[in-house]
Structure formats: C-alpha cells, structure tokens
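All protein chains but one are shown in place.
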Amino acid sequence: MIVVMAPGHTPVERQAVARHIESAGLRTQIMEGVERTIIGVVGDSHTKELLRQSLEAMPGVEGVVRILQPYKLVNREFHGGKDSIVWVRDVAIGGGRVVVMAGPCTVETREQTLQTARAVKAAGAQILRGGAFKPRTSPYSFQGLEEDGLKILAESRAETGLPLVTEAMDGHQLDLVLEYADMVQIGARNMQNYPLLREAGRSGHPVLLKRGPSATVEELLLAAEYIMAEGNPNVVLCERGIRTFETYTRYTLDITAVPVLKSLSHLPVVVDPCHGPGKSKLVIPMARAGVAAGADGLLVEVHPEPDHALCDGPQLLTLEAFALLMQELDGIALAVGRRV
Amino acid sequence: MIVVMAPGHTPVERQAVARHIESAGLRTQIMEGVERTIIGVVGDSHTKELLRQSLEAMPGVEGVVRILQPYKLVNREFHGGKDSIVWVRDVAIGGGRVVVMAGPCTVETREQTLQTARAVKAAGAQILRGGAFKPRTSPYSFQGLEEDGLKILAESRAETGLPLVTEAMDGHQLDLVLEYADMVQIGARNMQNYPLLREAGRSGHPVLLKRGPSATVEELLLAAEYIMAEGNPNVVLCERGIRTFETYTRYTLDITAVPVLKSLSHLPVVVDPCHGPGKSKLVIPMARAGVAAGADGLLVEVHPEPDHALCDGPQLLTLEAFALLMQELDGIALAVGRRV
Amino acid sequence: MIVVMAPGHTPVERQAVARHIESAGLRTQIMEGVERTIIGVVGDSHTKELLRQSLEAMPGVEGVVRILQPYKLVNREFHGGKDSIVWVRDVAIGGGRVVVMAGPCTVETREQTLQTARAVKAAGAQILRGGAFKPRTSPYSFQGLEEDGLKILAESRAETGLPLVTEAMDGHQLDLVLEYADMVQIGARNMQNYPLLREAGRSGHPVLLKRGPSATVEELLLAAEYIMAEGNPNVVLCERGIRTFETYTRYTLDITAVPVLKSLSHLPVVVDPCHGPGKSKLVIPMARAGVAAGADGLLVEVHPEPDHALCDGPQLLTLEAFALLMQELDGIALAVGRRV
Partner (left out) sequence: MIVVMAPGHTPVERQAVARHIESAGLRTQIMEGVERTIIGVVGDSHTKELLRQSLEAMPGVEGVVRILQPYKLVNREFHGGKDSIVWVRDVAIGGGRVVVMAGPCTVETREQTLQTARAVKAAGAQILRGGAFKPRTSPYSFQGLEEDGLKILAESRAETGLPLVTEAMDGHQLDLVLEYADMVQIGARNMQNYPLLREAGRSGHPVLLKRGPSATVEELLLAAEYIMAEGNPNVVLCERGIRTFETYTRYTLDITAVPVLKSLSHLPVVVDPCHGPGKSKLVIPMARAGVAAGADGLLVEVHPEPDHALCDGPQLLTLEAFALLMQELDGIALAVGRRV
C-alpha cells in the first residue's frame, strides 16, 4: 500500500501519517519524487486494508494506492497457481470437461420439468438446473412454485440421476433448497446479500455464485471470499452479463471476465449465455463463445414450448435446439483442449 | 401493449398471436403499415403484462412494445398527480420542508454517536441516521456493532428527540431494527432483495429505499411497488449514485433522477450526496445540487473526526462542515420555494 | 410509428397531432385502450422519422414509439436477408473464410514493420494492418510516423503481397492513406465524425468502421449508413469494446454484438480482441471467442518485441504467440463451419 501525499503538505501532516501507520505495527518507507512524496506501507496486508480509509481521510493525504488484491482465499496466487475442482455429487466442475447445467428457467408443471430433464440428460447435460423461487422485477410476475417446485425438481433428479442446482434468496429458502438440491444458486440480485453469503458458506454445500449486474470482477471475488471465509471452498463463479448502455441486449455478457477470473482466482468459472443476450437466437453463439474463451461450464435454460413459458420465454432454447448446441460445443471444446 | 409482427410472418402466425391474446380476455386491433403489421392489445394492463414474455417468444413476432409503466401503486398517474407525505413520527417527508437526515455512517462508540447526534440536531437536522449493521464489500471489514449499535442509537434518539433511521439486511435484522428505530433503511445492495422488501412491506413502518447501483428508475419504482403491494404506503425513495465508467467518483450521482422520480411517482425522493462522490469536498456541492433539483430531503454522514472513522472516512463531513452546509442549504431551498 | 397520448389530453390536442401527421402525407389510425389512446402513423418511414421529434414536443403527447429501425441501406431486411461480401483486393471479407488482419499497432521502424509483416503472412494472415496516424489520448504520446509510416507500410505490402488497412482521422489524412492503402480504417474515436464518414463514403474504397466506445449497435449501423448513403457499399463493421464500469479491462468486448450485428445488417463483422482486454494473455481467448460467436474476421496487433513497443505494448502479441493463435483458430472455425 502506498500513501500519496498532497502537494504542499506540511512536515507535521507527514509525521502524523507515519505515526498512524507505525502505531498499527506497520513500517513506512519514504520516497521523495520530483512532484510528489509517497510513503510506502510495509507489513501485513490485512492490517493495511483496515487502515486504508482512515489514511485517505487524513489532512495532507492526496490518496492511497492499493498494490495487493483485497481477497485472499479465492486468490489464485495463494493457491499455488492451480485450478480448484468443485464436486457436485459425482460431477467435477473445473477439470478437463466442460460441464453443462441445463433445465427449465422456472418449474411450471411436473410434466414440463420431467420432460425437460429427460431431454437435457439425453443430450449430454451433466447437471439439472431449474427455478422454484424466482426473483422477479415486478411483484405481479409469477414468483415460482416454491417448495412444490423443489419437490418436482427432486423427482426429476431421482429419475435422471442428474445432480440438481436451484436458487435461494434468503436463509429460510436456503434451508429448504438444501433439503432437495445438491448445489445452491445465489442469483445476480443477491451477490452482495451478505447474510445469505455467510449462511451458504456455513452450509458447506456447493454454491453457484452469479455475478451481479453492476459488480466488478473484484466485487464478485470478494463475495466469493465471504463464502470461503466461513470455511466453504465449494464455490463456482458464474458470468451472466453486466449492465451497460447497450439496450439491444438485456445485459452485456462480459466474456472477457472468463479468462480474467481464471487468472485471478483458482475457482471454476461458468457462463450463463441466456440472461444477457435475452433472445434464443443469440444464446447459441454466446454459449460457443463462452467455451472458446475457456469457461469450465455453461448454464442453459431449456423449455419444451418457449412460447408457453411463464418466465423469460424469449431466451429459452427448445429441446431440439439444445441438443444441436451440445453437438456444436464438442468441436469448440476439442479446439481448446477439453471435452463436453 | 403492441405486438410488432416480423416481416414475412404468415397468416397462421398472426392468427395464433391474436388467439393467444383473445384467449386471455383481451381485445386486438390490427394496424397494417407499409413495412410492418402491428397488433394493438386492449384491456386490463395486469393481464397484458402477464402475456408479454410469451408473446415475445411466439413465431412470427418481432417484438412487444409496452405502452404503460409496469408499476401501479407507486405511479403518480393513479394517485391523482399529487405528492405523498411520509411521516416519521412527527417529521413529514415530502411536504414544504427539505428534511435533512444526518448522523454517523457507522456507530463506533457511544461517545462518537451521542456527540454527532447532538451536533446534527443543533445544526437543524430533523432525523438521525446511523449504521449498526453495515454491508461491506469485504468480509474482513468492520461489519458494525449490531444490536449494541442499535442501543446506542436508541439512546441518542431519546436524548435528542430526533426520529431514527437505520439499515437492516435481512428479516432477522429487520425485527431488531424495528424494536429500536422509527424507519428502516433498505440499502442499495438489497434493493432487489425481494423477501426483505416484502417483510418491510408487511411491517407497515416507514421505509427508506435506496436505489441500487445498477437499477434503472423503473426497477427502483418496482422495488417500491413490492413494499406497497404488501399494504405499506410509507416509502421514501433515495438516489445515491449509479455505476458508470467514470472512476474519479465511486458512483455517479444521478441528480436528474430526482425530477424524473417526482414526475413518475407520488413518493418523496431524497438524495444521499456522500456515497457517490466519495470525497467530503464533493459532498457539499452535491447536497446543494440535490436541493436545487427538487429533492425532499438529504441523507448526510457526519463524524467528529473523519480521519479516525472505521468506515468511509474520506466521504464524512466534520461537525463544523455540516453546520455550514445547513446554512447554505437555506438559501437554495428558498430559491426553489421551500425551507430546510 | 406510434404516438402515445398523455392521460388527460384534450380532443383539441389530439386533433392537432392528427393534423400534423396528415399534413405530412401520412395516415393515422386511432386505438383507444383502457388507460391510453395511441395513434398509429402509417406511410413512408423516412417521412415518419422526420416528424418524430416535433411530435414528441407537442402538447398532449406522452411519447413516440418507433417500430422500424432507422437505418435502411445497411439493413439486412432490405438486402434480401443475405450477407454482403466486401473485397479488399483479392481477399473476401464476409464469406466462408475467417479473415485475419494482423500487423503492428504502430509503425515504428522499417525493420520492425517488415519483420512483422513477413511473420503474420507466414502464419496465415490475409490482410496487413498497421498505424501511421495514431489517435492518442495525450498530446504528449507518440502520434505516429505519418506519411513516412505509410511508405513503410506500402513497402511491406509490396513485399508480402498482403492488402493493407490503415487509419485516417480527417480528410487530409484520408487522401494520403488512399494513395498507399487498400482499405481505410475509421477508428473508434471517429465513429461519429460525420465529415470523415462522408468523405470515406465518397471515396468508394473499402472502409473498416470501428464501433465507438459508447456507441450503441444502432448508432454504429447509422454511422455505416452515412458511408453507404454516399454510394459506397464496401463497409466492414468492427467490434472493439465498449465503456462499462468494469476497470480490470480497458473496455468490455461486447462479443454478443457479433451475432446481433449479423442479424440486423448484411455487412461483414470483425472483432478486435486487443484493445478491449488490453493485456496480451487475454487477447488469445477473446480472439477464439470472437470466431466462435460468428465473426467474419479478426484484427490483431503483433510486435516482435512488445516490451519495446512505442504504443500499447501490454496488449501486443509476439510473433510466436500469433502463430500459435492462428493454429488454434482453425479448430474453432471448423466447429462453426468455416475456415481461417
């Protein structure tokens, strides 16, 4: 960490800054430049981080520059530079295979869910996804079948043998979800819901953590740090699109975040190519692009009849389109040294 | 609502769209243009909204255009075009006076909080604010004194007589907060935490709802609609800055949102000039700008010694700076026909 | 086009709107809904577009909704739904092959440029790129060798036989560039430099038009429309990253824009995977992702010694890394039915 002193600061101000740093058990090193004096802060990074905001508020200080990333447990650097693998039952996310998690956006009926589950399994998906608790922008939209939906999902899991991932939005829902599912999804709107992150951390279960629409890569990693700090290393990161000025798509899928996250963290990274593009004809090229960029998996929404879906119809793939996509992905995966 | 048919759609596709609309009890009206055919949908707006996504997913449909705003209870149009007033004990937000809510960002000690509460009262603040549960980006940052903080705030409220607003992040914290405070704050990170919005709605207590950093004006109003839909009309909206590409400030304070929200909704609108600018020297001009743009109030963070604060030091006003600001605001408020 | 009348508008206001539309030779069709009355405007789309802003400003009007896209010549719909091919000498952009345009970011010396040109040709690039006029954010940065740089590029073209693309920033530079090069690049900062777009249009030469960092897809297409409106159909669109809140990368590469642009327009679309990511280790996955998403080509910056480059060193590929990338791209291209 480096403290940049303002031009015209007084010797008294500089001494106060040095004393403030040293009283926390850290060392200082002065560097006098032509136009600025900077004070290097040497010592434990956690202590430095705690000092940062108070240093910024001291008289004579122009700013504080952080040299180290503020996350530890999710940091690739402190993990020997190796990839983590997260196991969801017998499925490994983060290894040589690209894991496709597929299923209905929303559980609507038993028949729709079972039919979809069978079809995605037949096409090669390895994990079943589906929503029972749905976060909806409007209070008047369909909010999901709740526990009844979980029961239908559990039946689909039992029949197909696919592990199940589904979303929870608070601690009460989390408890229910963990009774029925193998992995809990924390959605984009809840990426900084800290009580929920902590509870998911304490549960020890695999967590699929989606990037918030205005979250930086650093904020996503700090949200994952909340989960890992509770002792749960089973976190999978998911890029699903960020808010930008472009309105042709609902969110801008930040594909570059895939190699960025893989370089900063050891955690697996998957891509949701549905919510950002928001139109089914765009889902397929973006699924391909995600795998080409090095994603460890995909999260895909499928529906037997998208034009009868209760939620997000325009972005859902038909069962046939999904089967076709799975074939195409094989070629891409091979070209980047993996398999689907 | 209007359905735009794609160029080259078939008569069968058009009939299917019409039947889908009419089977929901709505009427259709065809308009054949030179390059597009559109189908107007006439009837109850709630039913139309429920149909929207399935219409978008139908073959032959290019898109669906919404004519009406999707929110009802917060909508100015359905409230006779008049402003609502939200009472927090004996303080009216949304009337002729600009209400300043001030206090510490975070409750650190009894002394700091009491001293700040006395000072903001003396300077003319009408509501006391302060954080006991703090949402922090890093799990390693100070997270607040929790219930001990609430007790200190309650003591400060008792001594000064100022009503109290403080934040809750989930249902458990909400129950605690409502034991001690007059108004609950739902923070920017939780603007779309739907279980929390519903619980705040069911409580009936005044709610200060902060705009999420990537929330559109429409999404903020729909979040308020969640609260009102539970029967609680006591919602105050708060603009506090949005995420943009500009990094000199932490968030870009969207001052235009003040007149926009006032024109779309009857709810009071206040401005937090601290979190966006992120530097105390910018807080004062932005507080002035908020009042000049027509805000019904301000939310200001004050600290006896910003350079010793545990949280957000760089953006905190000293007690003296706050007193000065209050004097300046008077002139601005008068110029726009109000008082502080 | 549809005019939405405000709630509570008067019959006189409605008649004035209708008269304003009809006096322009267009027809109106009224649709009375439950909560809004809308007026459909039928007739020539160009005339409608010219009326739009004045209609929006009329009393009693809540807003105007555009049904058709505002661009014509670049519109896929009015081009039989087929892809255009742009020929740069004997190289076809937009056909079955993915065209890689590669070369130095900036021409620094004759030796560096010739060495790079030979290497990219050997690795399979089909077009040579390189900058002689460089738009730099700071006036104190190296601004390019100007005409001397063009001469070096022309020599490299002569030796390798690769067609040449290079940037011009105003009419004077354009005249010079067209003496030496086969295709002119209009850079991101000049995407809405209308005098330059018109001159490039009048020249008839192939144009590589880069998306501005805050340009929507629609604005990019309208900029291309400026060129085509002057009678020049030889336009290639280039996605190179947009400004978002994420600062880990310089710009966010909007890969979804590739299938979006291909669906809206018949023009070829290429991707620049260098400027957005801004770091060479991210260039390779993003080049792959671009091809997987369906791009017709790539624009890649290569340098014999990136750590001695005068400009953008961190994002430049070495000659060896470029050769490797070309091999990897083959597999991706095959998986999406193309060749490099």
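Note that the chains are named A, B and C in the order they appear, and that numbering of residues resets to 1 at the start of each chain.
Assume a contact is a pair of C-beta atoms (placed from the backbone, for glycine too) under 8 Å apart; a residue touches a chain by one contact, two chains touch by 3 or more.
Bear in mind the structure is a predicted one, so any value in this text is a computation, not a measurement.
Out of B:R240, B:R288 or B:H303, point to the residue that touches the absent chain in the complete complex.
Reading the full complex, the residue touching the unseen chain is B:R288.
Return the single residue from B:M5, B:V88, B:V258 or B:M326 that touches the missing chain.
Hidden-chain contact among the options goes to B:V258.
On subunit B, what residues meet the omitted chain?
214, 216-218, 242-249, 252-260, 263, 276-277, 281-282, 285-286, 288-294, 328, 330-332, 334-336
Just checking the interface: what residues of subunit C touch the absent partner chain?
46, 49-50, 53-54, 56-59, 70-71, 135-143, 169-173, 189-190, 192-196, 212-214, 219, 222, 225-226, 229, 242-243, 280, 306-314, 316
When the complex is taken as a whole, what residues of subunit A touch the one chain not shown?
2, 4, 7, 29, 31-36, 38, 40, 42-45, 65, 67-68, 77, 243-245, 247
The definition used in the following text is that only the chains that are shown with their structure count from here on.
Just by CA atoms, which chain is the most central one?
That would be A.
Which angle of rotation, from 0 to 180°, maps the CA atoms of subunit A onto the equivalent atoms of subunit C, to the nearest 5?
180
Report, in whole Å, the distance between the mean C-alpha point of subunit A and the mean C-alpha point of subunit B.
Measuring from centre to centre gives 26 Å for this pair.
What's the distance between the Cα centroids of subunit A and subunit C, rounded to whole Å?
Centre-to-centre distance between subunit A and subunit C: 31 Å.
Could you list which residues of subunit A touch at least two other chains?
214, 242-243
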